[in-house]
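All protein chains but one are shown in place.
Let's look at chain A:
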Amino acid sequence: MLRSSISKTLANASPRASCVAARPLLARAYHEKVISHYEQPRNVGSLPKNDVDVGTGLVGAPACGDVMKLQIRVDENGIISDVKFKTFGCGSAIASSSYMTERVKGLSLEEAEKIKNTEIAKELCLPPVKLHCSMLAEDAIRSAIRDYRTKRTKVGNPKKSGFIDVSQSAATGETVATAHPPSSA
């Protein structure tokens, strides 16, 4: 299992009862929730980057030892219908991003961008040195949401069904209106 080279990881620095291991403390022990995400990560994979309804967040840096790619597919109601991730990094980074993908599925963009790193850290019982991993996961979902919104502003479509496209010639002053009736259900 990948170990962080940063420092000795305290197994259970937090006094919260749910985070205390039943077995004797080891010098470097990952909480069983982190191990679960590491061994069975949820939602690993990729979505097509160029799809108009897909937002891609890419955060971190290889030199730091952590890179997270998190992608969301958003439906016409602004709900995250699908989410995939790929993470290069320690067990805590993988677990943080895996947990984030589980957490945001089915949420609106507004709800997803409110998820705080503290929630992830608490859920996974991350030790002090690994709180940065949860922050990175928070950054990743926000980056994906920002990317999706940027793509949407570039894709304005006046010829969308249900709209009337109105244009006026600057030379003649003639106005032309073209209706695009909604397609029948």
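The rule is short, and it goes like this: contacts are C-beta pairs under 8 Å (C-beta built on N, C-alpha and C of every residue); 3 or more make two chains touch, one makes a residue touch a chain; residues count from 1.
The rule is simple: contacts and distances are computed from a predicted model.
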Unshown chain, UniProt name, "ferroxidase", "CASP-like protein", "Protein YIPF3" or "Translation initiation factor eIF2B subunit beta"? "ferroxidase"
For a quick check of understanding: of A:46, A:81, A:118 or A:167, which residue touches the chain that isn't displayed? A:118
Per the definition of touch given earlier, which of A:45, A:106 or A:128 contacts the omitted chain? A:128
Please identify, in ascending order, the residues of chain A that touch the omitted chain? 6-8, 10, 13-15, 61, 63-64, 117-118, 121, 128-129, 131-132, 134-135
